[in-house]
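Only one structure is covered here, and it is reproduced in the block below.
Yeah, one chain of the complex is gone here, protein chain that is, but the others are all in their spots.
Chain IDs A, B and C follow the sequence of writing; residue 1 opens each chain.
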Amino acid sequence: MRIRYFLAETVNNLRRNALMAIAATSTVAISLLLLGGVQILGMIVGNITDGWEARIEISGYLRSNATSGEVRDLEADLAQMPEVEEVIYVSERQALEEYRSDFEDDPALYEGLRVGDLPASLRIALTDARYTEEVATRIEGAPGLDDVEFGGGLVRRLLQVNSLLRSITFVLSVILMVAAAALIANTIRLGIYARRDEIGIMKLVGATNWFIRIPFMLEGLVAAFAGALIAVGIVAGANAVLFSRIGDAVPILSSAFSFSTEEMVTMLGALIGVGALVGLVGSAMAMRRFLEV
Amino acid sequence: MRIRYFLAETVNNLRRNALMAIAATSTVAISLLLLGGVQILGMIVGNITDGWEARIEISGYLRSNATSGEVRDLEADLAQMPEVEEVIYVSERQALEEYRSDFEDDPALYEGLRVGDLPASLRIALTDARYTEEVATRIEGAPGLDDVEFGGGLVRRLLQVNSLLRSITFVLSVILMVAAAALIANTIRLGIYARRDEIGIMKLVGATNWFIRIPFMLEGLVAAFAGALIAVGIVAGANAVLFSRIGDAVPILSSAFSFSTEEMVTMLGALIGVGALVGLVGSAMAMRRFLEV
Amino acid sequence: MGLAGSGLCVYPAEGDREMIKAVGVAKDYRVGLRALNDVCIDITKGEFVFIVGPSGSGKSTFLKLITKEEDPSAGEIHVAGKNLARLPRWRVPFLRRNVGCVFQDFKLLPNKTVFQNVAFGLQVIGKPKGVISQQVPQILELVGLGEKLTRYPDELSGGEQQRVSIARAFVNRPLILLADEPTGNLDPATSVGIMRLLDRINRTSTTVVMATHDHAIVDSMRRRVIELEDGEVVRDQTRGIYGVGT
Partner (left out) sequence: MGLAGSGLCVYPAEGDREMIKAVGVAKDYRVGLRALNDVCIDITKGEFVFIVGPSGSGKSTFLKLITKEEDPSAGEIHVAGKNLARLPRWRVPFLRRNVGCVFQDFKLLPNKTVFQNVAFGLQVIGKPKGVISQQVPQILELVGLGEKLTRYPDELSGGEQQRVSIARAFVNRPLILLADEPTGNLDPATSVGIMRLLDRINRTSTTVVMATHDHAIVDSMRRRVIELEDGEVVRDQTRGIYGVGT
């Protein structure tokens, strides 16, 4: 009976105060859209920096006269290091082919090259880009090895930049979370302010605070939930339609703009949660001062 | 007399409706802060991509036996091309020094090198990165020139990425502009909704629409202006305090985070303008339906 | 159109002194919800008219038509010789400045003090500050609120709010004064004071139309009485009393 009353009340109020409901819904939608946008930005930055770090490898160039025994020893040595994830042998022929495909747009650059002009190498992938320098110095000068290459100081700087980028996006999303909450709370507070007389009358007629509060909170919840759904719909739509297009158009970005379904669902779920929570709590908080009659 | 009435009215209303004034001010502040944030992001992206493009150069490596006559002819040829901005001669010694300073963290990399191991070159800066390929093919095979190097396909992709990044930040700032306007308008509309009765009474007592509207618009203007000032203060503060720190901490980003005073002032001025305009126009628009009594 | 449903009306020749004229006026708030039906009323300049009738008979509705707060569904309303249906929207505020109104629910501005509420009636017509700061306290003194200039409406008793509404209605000396139940929240002694005031205003040739339930007042004043019942004029007496039934 109570529940039926509260639901009927909520529906009635949303209908009679359509302007406020629309304002609250659209504010929530916009705020969460911005929040979602920053989350996506964060995910893009994550993808990019992960991609960069994944591409940090050590190349051990082999002497042209290295014996296969030397090479095998070196491979075994590396394979047992805990920091090393994978060791790949790149033959002279493979090196040339890779070079060709890297510069396929510029035949001039590889026209004169033949097998043997580029050395064979061991390509060493690490579990974490942080170990690059350590591993590189450890194998330097090993028998059969001509030269060890990696970004050097550049790697260090790249790692620095990556961690900075990640902190920036984290800080940004915290800021936006706070901003979204403040914007939504503002709207709800104004909506309730417009109906402060109503609350006062209910109190004078003998309604308890909860009896008054619940329909207002449900209203806030419904409006915020609707707004969150709109925001989530737009973000999911953009993901399905826009981002894959960007990936197709600019292949270099396709990895940056591809998100796993799981991380997408988590993020959108969080948006809805944040929206609904702010709607519910915001209404309750905004009512407090008007309930003191 | 009228003006004095309007000002007194505005002050009185702001005082009597402090809650609404605060809500409007904080909404404007938050919205414009977000808008300012995206503008700054756009400026950062601009700085980075400009930096990248500025660094796209053509290096013409000279044969070690190139005569100074050949070099001078080549320089002259290049200098007269309209696409070429500058040609710099890098001697073998300079090349070695640059190499050293690039890898100063890794002495191992340049320990064995001496003057002559790295070739002298002409470094060609272009007026626009777009002409890279054209110019490179034009000088290829010129007497005295050993090899012409530039990013090739990579340059093309970089340019693509840059233009995409620029469009994205542009679209983002348009979206945020619209979002900020909608959020502010929502707040103002709710604030006026809370006082619809007041407007109706004024009309019944014989006030003209403008007589009613002006104090409300001034209220919107003052609240929005205050909000804009807060936002601008925070952005300017972040610029003065935070961004320079980031630049110091991560030198690679220092150019990305340095903005000319002029572009900063223009941007902040635009923020204030947008805020004030939305406050003024938003109030006027929000009142329309309540003025029809 | 002006003749719709006006079969029962007798039209007097339009004279100079005609202030308010309703010709065959009907008002439907919604379809089938008729508040006034075929009302023909002529009020000349300087008259003092009581509108009486049971609750819900259409008194307030009739007054709202005169200030163009509502528009008639049929018939015509003329005020000071002007057909309100033809009055452009931007002229409405000017009409309302000439028609002071004491509203049944007071309609005070909640964010203005008593002084500011009354002053507002002068500010809209652009009266200079000097005039305002002189006339407003004077008129508030007249309605017995001389001490409460700086109070806000929610700090007043019901009767005090009503008197602020009265003061605002005639502070700018309108041509017509409409008063909807202006003594509903006042004790008899204060009511008598207010009626004396209305009478004095009326003597300066202001037309006064007052909707009321107070038969003591109606009976003692012996002025023109128009009685409404279910939205129709059932009595129009030159020197009437409140009612036969009571």
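What we mean here is this: a residue touches a chain if its C-beta (ideal position, glycine included) is under 8 Å from a C-beta of that chain, and two chains touch if they have at least 3 such contacts.
A quick note: this is a predicted structure, and the numbers were derived from the prediction, not measured.
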Interface partners of the hidden chain - shown chains only, full complex considered: A, C
Interface with the unshown chain - residue positions in subunit A: 1-2, 4-5, 12-13, 16-17, 197-198, 201-209, 211, 293
Residues in subunit C touching the chain absent from view: 29, 52-56, 59-61, 104-105, 144, 155-160, 162-163, 180-181, 184-191, 213, 215-216, 242-243, 245-246
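One rule holds in what follows: only the chains that are shown with their structure count from here on.
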Rounded Å distance, subunit A centre to subunit C centre (Cα mean): 67
Approximate Å spacing (C-alpha centroids) for the pair subunit B, subunit C: 62
Length of the line joining the C-alpha centres of subunit A and subunit B, rounded to whole Å: 23
